[in-house]
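One chain of protein is taken out of this complex; the other chains stay put.
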Amino acid sequence: MTLREIVQESDTKPGRAFDFTVLFLIVFSIITLTVETLPDLPPMAQSALRISEFVVTVLFTIEYGLRVATSTKKGSYVFSFYGVIDLVAILPFYLSLGIDLRALRAVRLLRVFRLFKLTRYTRAMERFGKAIVHAREEAMIFLFATFILLYLSSIGIYYFEHAAQPDTFQSVFHSMWWAVATLTTVGYGDVYPVTLGGKVFTFVVLMCGLGVVAVPAGLVAAALTKVLDDEER
Amino acid sequence: MTLREIVQESDTKPGRAFDFTVLFLIVFSIITLTVETLPDLPPMAQSALRISEFVVTVLFTIEYGLRVATSTKKGSYVFSFYGVIDLVAILPFYLSLGIDLRALRAVRLLRVFRLFKLTRYTRAMERFGKAIVHAREEAMIFLFATFILLYLSSIGIYYFEHAAQPDTFQSVFHSMWWAVATLTTVGYGDVYPVTLGGKVFTFVVLMCGLGVVAVPAGLVAAALTKVLDDEER
Amino acid sequence: MTLREIVQESDTKPGRAFDFTVLFLIVFSIITLTVETLPDLPPMAQSALRISEFVVTVLFTIEYGLRVATSTKKGSYVFSFYGVIDLVAILPFYLSLGIDLRALRAVRLLRVFRLFKLTRYTRAMERFGKAIVHAREEAMIFLFATFILLYLSSIGIYYFEHAAQPDTFQSVFHSMWWAVATLTTVGYGDVYPVTLGGKVFTFVVLMCGLGVVAVPAGLVAAALTKVLDDEER
Partner (left out) sequence: MTLREIVQESDTKPGRAFDFTVLFLIVFSIITLTVETLPDLPPMAQSALRISEFVVTVLFTIEYGLRVATSTKKGSYVFSFYGVIDLVAILPFYLSLGIDLRALRAVRLLRVFRLFKLTRYTRAMERFGKAIVHAREEAMIFLFATFILLYLSSIGIYYFEHAAQPDTFQSVFHSMWWAVATLTTVGYGDVYPVTLGGKVFTFVVLMCGLGVVAVPAGLVAAALTKVLDDEER
């Protein structure tokens, strides 16, 4: 059993142990990152967090070094998606850039799928992949329609509400915030029409918008049904 | 006809009468539990509720005793799901623990399905069961994606809104409340972004989040269609 | 051509004219009913509305008389769904009961389907009918689950929020309003949890609730797909 097998693969026992250790460190560092944002932490907790961050970063650096050293072609890892993510996850600590990129560690969680290289999980992912390929063209048209709808809604509500609420609907850009909150049916309640025209317009936009929001569910359902059917045959 | 048949089964007339009595007691105790929480109840109503609670708990205790006595293997009932629920539903009264666990009686309502042991209801449940088996792997991936999405949204909105609204977005934990209310499109309106960055981020998150929320509907539809198709053949 | 054919059927030209006249009167009376609720109407408009209401009610009475007179078996119309609705729509005016039941005229709008006795519309209705038959058992289970979920949510939020917001979450009954607004994702924003426990509980409830809300869409989609497939064969 070579070092390469342990670091790069998860077929052997030590290989799986290595993967689980990295996974644990990722989850641990995400939790500390979240706890760190809590206000009024006691000084002791702050010290503990700073030390644990140092330790985790060092371990991630060692892992990065091992991956670079054991990859068959150095470039293939360094310039791969995970290679870039791994680097971006440790760089901020060393550079102390002020900007905190450690949130990207969450993206590393996607590695969890590598550990579950079981047939069934792969099959489920493949199904989703096939469903997306089936629904790709429709999804693009839907996305385009969403943007057109958002823009036209913003223009429309701006003309109806600008005079009545000049602060809330200052410009078409400001109106887009209303369009987003309304078409997704979130409706925070910080921005809403007060004029008759604006209310009628909102109704019309919602009748169209709910249809657009309903389409992806339909697409995914249709495509998945198709893929499951194909598998059966 | 033995006592065992009356308590444990619902094929005979007395057996069904026993089941319906227990069902009525469950519904009755849930209603009294709910009425009890009403403020400014007259003293007479409070006394009536206290007496009815005593009577119901005694009856539930007798039922529990009968079930333990008539189960073929004692352990099989005591340590079963319903056995634990039945015990938990009567214990609080005797222990007067202060904490009120009677709400768990509602779970006992699930027993209603035992009474409707008709082919059609069983068939519908079986269909759901099969549909869940079909969609299980996809549902797990979806749940995992939801948690990742919730976490990344909380981190993102924290960085955008913490400076502008330090009270509302105190930490990443506090931001999660916003993420939950937004990604489910509930949008209470107690927490919402005010900065341009936060608003644009909300739009991006919603575009991804609505897709994730739409997936289970697609999965259930796809799986149920599949199951209904299989049945037909 | 007999009077019976004109009133009861819509195959002949006069029969269709009769149906369209009644339809027009229904729509007209609904509009006047709605306009009547507007505050600060000028006296002239109020008089016009009162006269038009008198005329419409007289015409509806004549229609009711004709339908009773021309029905093959008197009882069959008088005690039918539409017979009761037709009576209920004119009675309030004569009885001047104070309670205004004229809103029920809207139900008479369902008659519009009688006019469109074209194959295609009938076919679409039949498809829906078949889809509902297919999904009936699942829909009942879903409805039962919704009520259980609503009740458990209300109980849960009551225990978490009662101490912090005794006015809003006065009792389990008051908490149900929160449960309804949240599980349907309407989220008016008049009631929402403020404690940590209440917020975490809301998240859990929403994760379950969105699934329940998503089920009917899946059921309708699955059943309709099935029906459309059967038709094709």
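Which chain is which? They are A, B and C, in the order written, and residues in each are numbered from 1.
Criterion: a contact is a pair of C-beta atoms (placed from the backbone, for glycine too) under 8 Å apart; a residue touches a chain by one contact, two chains touch by 3 or more.
Keep in mind that this is a model prediction, so the values were computed, not measured.
Of B:T57, B:T146, B:S171 or B:T185, it is B:T185 that touches the chain left out of the display. Within the complete assembly, residues 185, 187-189, 217-218, 221, 225 of subunit B touch the chain that is not shown.
Take subunit C: the residues that touch the chain left off the picture are 30, 33-34, 37-39, 100, 103, 106, 109-110, 112, 120-121, 123-125, 127-128, 146, 177, 180-181, 184-190, 213, 216-221, 224-225, 228-229, 232. For subunit A, the residues touching the absent chain in the complete assembly are 134, 137-138, 140-141, 144, 148, 151-152, 155-156, 158-159, 162, 170-173, 182, 185-189, 192, 199, 202-203, 206-207, 210-211, 214-215, 217-219, 221-223, 225-226, 229.
The rule is simple: only the chains that are shown with their structure count from here on.
A separation of 29 Å divides the Cα centre of subunit B from that of subunit C.
In whole angstrom, the spacing between the mean C-alpha positions of subunit A and subunit C is 41. Looking at subunit C, residues 185, 187-189, 217-218, 221, 225 sit in touch with two or more other chains.
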